[in-house]
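Below is one structure; the comments refer to it alone.
The complex is shown incomplete by one protein chain, all other protein chains being positioned as in the whole.
Our next item is chain A:
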């Protein structure tokens, strides 16, 4: 057994790992194909990159995706709207609440009941969505530090994310994939004592975020690795459909929570941080990371204000039923609907086509923010070093579940 040959060299074996855009015979002198992923920690999931290099310099990056394709759209057009929500969770699994919120909002608009949702339900949605936004940014920041060699940040961020996951588990029963926000309401009201514990957590978190800023963001090594790397000009970002912290990192104050003013966000006071090019050029990897950290502070502000409302104006009530508005039968009239919402990664959109005759959509398309954001990777990494490619991937903040859907 020990002496048995397990692998015989054959030139054809090199062609087995399709799809490959470039062939060895097409390359110019000194160029070479380097394959990164799909099983590589710095690609943040199952992303495969075909990198054409000339020495250390990157000539072209061809991403190959689809390793995590779970046919969301096919499932969605075979299931009633309410049964699709668990599949929506599994798209962006780091920010499931935000995706659920967008999906539920879209179906509520199709049914025309979005104005009748009780205020308490909307505030609870905002609290859990912002908690999840914090958790998602924590993973982004922690793993980005790890990509660049700062291991401390990863442990710190995972430690603080654990508190959020436990809070959300307390509310919904699940740690990551919640099925908590239902069409027209919620699975359950928040558990008794949640508001106090959540406020406690928020107060605990503030000094920790300051600590993170000192250790990672302002760290000289981190600044040297990220400043002036992967610079994304604003016009190119818009042309590529980039949204979320990436777009704001390039200096545009564009946040759908403000622009579309959906849910109860117009009643809440918060800022939209934008990149200023403090450490180098505007729109580099450092700016994007800095925007994420600042958004954590803004999320904390939103949570505080929403909790204030939940304990005073829209107090817990014995008779309050979060499922009161949940429709028994979800059959929207024939229409086209595109709904979008601000997820931690950017604009998540759902396109629905209802035919008015069935409970199942004729078509449900999900626009993944990570999918669109990832498409710019070639522009950002071209001409740089291979080490910078890792910095660029981390700063895009992709979740492969949402890229492949």
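Heads up, the rule we're going with is that contacts are C-beta pairs under 8 Å (C-beta built on N, C-alpha and C of every residue); 3 or more make two chains touch, one makes a residue touch a chain; residues count from 1.
Keep this in mind: contacts and distances are computed from a predicted model.
Here one chain is missing from view; checked against "NADH-quinone oxidoreductase subunit C", "ABC transporter substrate-binding protein", "5-oxoprolinase" or "Methionyl-tRNA formyltransferase", UniProt names that protein "NADH-quinone oxidoreductase subunit C". Screening A:228, A:281 or A:375 against the full complex identifies A:375 as the residue touching the chain left out. Taking the whole complex into account, chain A touches the unshown chain at residues 18-19, 21, 65-66, 69, 71, 73-74, 77, 109, 236, 238-241, 252, 254, 259, 333-338, 340, 347, 349, 351, 353, 362-363, 365, 367, 371-372, 375-376, 404-405.
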